[in-house]
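One structure coming up, written as structure tokens, with questions to follow.
Missing here is one protein chain; the remaining ones are kept as they sit in the complex.
Right, chain A next:
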Amino acid sequence: MSDRRWLLPAAAAAATALLLVLPFYLGTFWLQTGLFAMSAAIGAIGLNLLTGATGQLSMGHAFFLAVGAYGYVYLASDSGPHLSGLGLPTPLAFLGAIVLAGVAGGLFSPIAGRLRGTYLGIASLALIFIGQHVLFNAESVTGGFNGRDVPPLELFGLRFDDSPELVVLNVPLGALERLWFLGVALLVPAVWIARGVLRGRPGRALNTIRDHEVAASVMGVPVARYRAGVFTLSSMYAGAAGALLALVFRRTVPDYFGMFLSLDYLAMIVIGGLGTAAGAVAGAVFVSVLPQLLTRFGDDLPLVAAPGSGGVSPAEAARILYGAAVVAVVLFLPGGLAGLWTRLRATASRHRSARPLTRLEQEEQPV
């Protein structure tokens, strides 16, 4: 085990390098799909900290994504005749959006700290409806039904937009390519921080709260405070995901941040694997790439029709498919896609070296 400790950092570095090279080769469709997946991965890591690691169900994740997306737009836009905004420098607005989502999570945390598991799920459902109401009606901030344009991010003189042309190695880097690098620059630390939290002191406390709440509290873990803390952290992840998503969409619309989005996120962490950052990423890729693939290649597939033509639309087909995937994972793959990977690795290492039989201690020997 220990002589292969370099393997994981090496694999992580290789994966990051691959992610950084990809935009030089991928077309618009794949870039957009990849950006959706990265944004979803960041959000799913947040939900996995809360639901997977701590056992606290949240239906309100879409609300915090909305806070991140609209927060960024509000903080970064200049005030106009109909719409208000603070006109902050965009990087500051991005950080502000994350903080804002954290504050929103913090405001909800007295409830999040006191409610356990599924009860929190029901309470957090209210956030979706409150969120939708505010998004549709606070028109000067959110733009109402039509939503708002998202001002492009500008970091160290680099605009994450198409307009000032940028050519690197003969490849023109447009908005999507540039955002891709931003996505990687957000996703990598998101994974790294989540792993640190989960493997460190807070992670052990969270896992024990999930596995045996009473044991956690008598071992000195202030259960309510940890539940509140992880709820806040998870909403900050959602805020970052929402702000990135807004930059990719270039327009925020209220419809998107409904209950289905929350359900999508729950599907991601169940399919990917509960309780780990890797699981969240795997599930996010699966759930966000699938509808895109069905849209793109729907013409060649039976039973999938173009939207509006009467058949099953690609989005619906995708929902049905990953609904089935959730069922399949629950039945056959406890641990999800990430668990499958661990299992494959365990099988491989068993093949390499036959495991010695565990010897019974002398006094445990059958008489």
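By definition in this document, a contact is a pair of C-beta atoms (placed from the backbone, for glycine too) under 8 Å apart; a residue touches a chain by one contact, two chains touch by 3 or more; residues count from 1.
Keep in mind that, in the parts below, contacts and distances are computed from a predicted model.
Protein name for the hidden chain, per its UniProt entry and selected from "Stage V sporulation protein AE", "ABC transporter ATP-binding protein", "Carbon monoxide dehydrogenase small chain" or "Copper-containing nitrite reductase": "ABC transporter ATP-binding protein".
Within the full complex, the residue among A:7, A:167 or A:218 touching the omitted chain is A:218. Considering the full assembly, A:208 is the residue among A:54, A:208 or A:313 that touches the omitted chain.
Contact with the chain not shown here comes from a single listed residue; of A:153, A:233 or A:326, that residue is A:233.
Contacts to the hidden chain, counted on chain A, fall at residues 1, 193-194, 196-197, 199-205, 207-208, 210-212, 214-223, 229-230, 233, 275, 363-364.
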